[in-house]
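If you scroll down you'll find the structure; I have some questions about it.
Just one protein chain is left out here, and the rest sit where they should.
Chain lettering (A, B and C) follows the sequence in which the chains are written, and residue indices restart at 1 in each chain.
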Amino acid sequence: MNFDITVEIRGVDGVADPEGRTIERALGSLGFGGASQVHVGKTITFALVADDATVAKATATQMCERLLANPVIERYEITVTLRP
Amino acid sequence: MNFDITVEIRGVDGVADPEGRTIERALGSLGFGGASQVHVGKTITFALVADDATVAKATATQMCERLLANPVIERYEITVTLRP
Amino acid sequence: MTARIAIISFPGSNCEYDVAEALGALGAECTIVFHDATELGGVDGVVIPGGFAHGDYLRCGAIARFSPIMSAVTDFANAGGAVLGICNGFQVLTEAGLLPGALQRNAGLRFLCEPAVLEVASSNSNLTAKCARGDRVVLPINHGEGNYYCDAATLAELEENDQVVLRYLHNPNGSVSNIAGVSNRRGNVVGLMPHPERAAAALATSTDGRVLLDSFLSWALTNAASPTMIGA
Partner (left out) sequence: MDHDALSPTEISREITRDPRHIPLGLLDEEYGSIMEVLGRIPTDLELAMYSVMWSEHCSYKSSRVHLGRLPTTAPHVLVGPGENAGVIDAGEGIAVALRIESHNHPSFIEPYQGAATGVGGILRDIFTMGARPIALMDPLFLGPLDDAHCRYLLDGIVRGVGGYGNSVGVPTVGGQITFDPCYRGNPLVNVFCLGLLPVERLVLGQASGIGNLCVLLGSRTGRDGIGGVSVLASAGFNEESDGAKRPSVQVGDPYEEKRLIEACLELLDASLVVGIQDLGGAGLACATSETAARGGLGMEVNVLAIPRREPGMTPVEVMTSESQERMLAIIEPSSLDEVLRVCARWEVEATVIARVTEVDESGVGHLVITEGEDGPVLCDVPAKSLADEAPLYRRPLAEPANYRSGLIDTTVETLRSTSYSEDLVAMLLDPSWIYSQYDHELFVNTILGPGEADATLLRLAGPGVAANGRSLALSSDANPAWCAIDPRLGTALTVAESALNVASVGATPKALVNCLNFGNPTHPEVMWQLSESIDGMAEACRALDLPVVGGNVSLYNESQGRDIDPTPTVAVVGLTGTLRRRPPARAWQEGDALVVLGTWSRTLAGSRWAREIHGVRSGALPSIDLELHARLCALVATLVAEECSDAVAPELVHGLHSIADGGIGIALAEMAIAANIGCVVDGVNDHHELFSESVSRIVVATPRAEELLARATAAGVPGIVIGEATGGRLLVEGVIDVDVDRLHEAFTGRISSALGETVAH
């Protein structure tokens, strides 16, 4: 089966996010005052061939642990959807 | 009202995505054979105070047009959710 | 006559002193203008130097483009004044819409600090007016995001209008058509990734940057921005 995988990667809570803070300041000075808690993360999308959704999720999890995310400072969230 | 905004930023078609290609190769050499079409994008999340969802979306769109995305190489997608 | 040059410094810029030294040695009178200023003063040319303006957060040059001084730089450029963006300055100029295209992460995904051999592709710009097409120069590159991109239509337009200023002989970063530097249509706004100011000092490995910087200074003096158009 063909799956679409989306991995959202963000800093774990408590880790500084200097990029988010800088963007927040820039938005403020452009007059977008109402924005706060700006955070920047990474999204990795790919197609994956797997027997079923459980296997796809397990494979994606392994990929995150070994390569895609850095568990020391990042957490990740995986979404699996069947390809139409 | 308080909204959570998520802006997904990805390369426009035709722009090379060397990071995606490198990850794809790396996944392959780690033994994750089934992955293809790897793309890397950016996700910017923030909290926004706005009168209603339409205004929130309009404000976020302006932010993208002016600062968050560069139309020469990037396209963006905005998701607005009401804060519980 | 002495060319008066404004060198723009954003928080995070770091090559402003180097540019001032190199241009100063060629006889220019340089002032470092902080990004919060709103006026350039009476200058003949503007340089946006290398560095990491606003930390290069979000995208290189994206936030710098909104610094107060950038309105004055834009007016100066539109009035025909000589504007040169080096490395991060090139990124700022593309973000500000003063030059076409965009700069992306190096194809090899690594920062690169090394010499590059370049070929002058046009002498129709403030930077290369004193060079001939086909001249070779060696200049250091120093960037993580110098991979120039523009779509096919823009590229055709650049070629047609003679706006490709410099090309790499060996493409280090994946740039479209080996492009290392471009100009706007009039040739008064130029951006390049390599650092001519690093190839100018007496004991430097290469001194090829001098002819380019010298060209920029002469061009700035003879093609003064039309004052009536500034701020128009």
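By our rule, contacts are C-beta pairs under 8 Å (C-beta built on N, C-alpha and C of every residue); 3 or more make two chains touch, one makes a residue touch a chain.
Only a predicted model underlies this, so the values are computations on that prediction, with no experimental measurement involved.
Note that of C:Arg4, C:His54 or C:Arg210, the residue touching the chain absent from this view is C:His54. Residues of subunit A that touch the chain left out of view are 11, 14-18, 22, 25, 65-67, 70, 72-73.
Where subunit C meets the omitted chain, the residues involved are 11-15, 17-18, 21-22, 34, 36, 51-52, 54-57, 110-114, 140, 142, 144, 195, 197-198, 200-201, 203-205.
Please note the rule applied: only the chains that are shown with their structure count from here on.
The distance from the centre of subunit B to the centre of subunit C, with each centre set as the mean of the Cα atoms, comes to 30 Å. Between subunit A and subunit B, the centres computed from C-alpha atoms are 10 Å apart.
Centre-to-centre separation between subunit A and subunit C, using Cα means, comes to 35 Å.
In subunit B, the residues that touch at least two other chains are 67-68.
Residues of subunit C in contact with at least two other chains: 58, 63, 66. Listed in rising order, the residues of subunit C touching subunit A in the complex are 54-55, 57-58, 63, 66. Contacts from subunit A toward subunit B in the complex involve residues 5, 8, 10, 23-24, 26-27, 30, 32, 34-50, 59, 62-63, 66-68. Within the complex, the subunit C residues that touch subunit B are 58-59, 62-63, 66, 94-95, 101-102, 104-109, 147, 149-151, 174.
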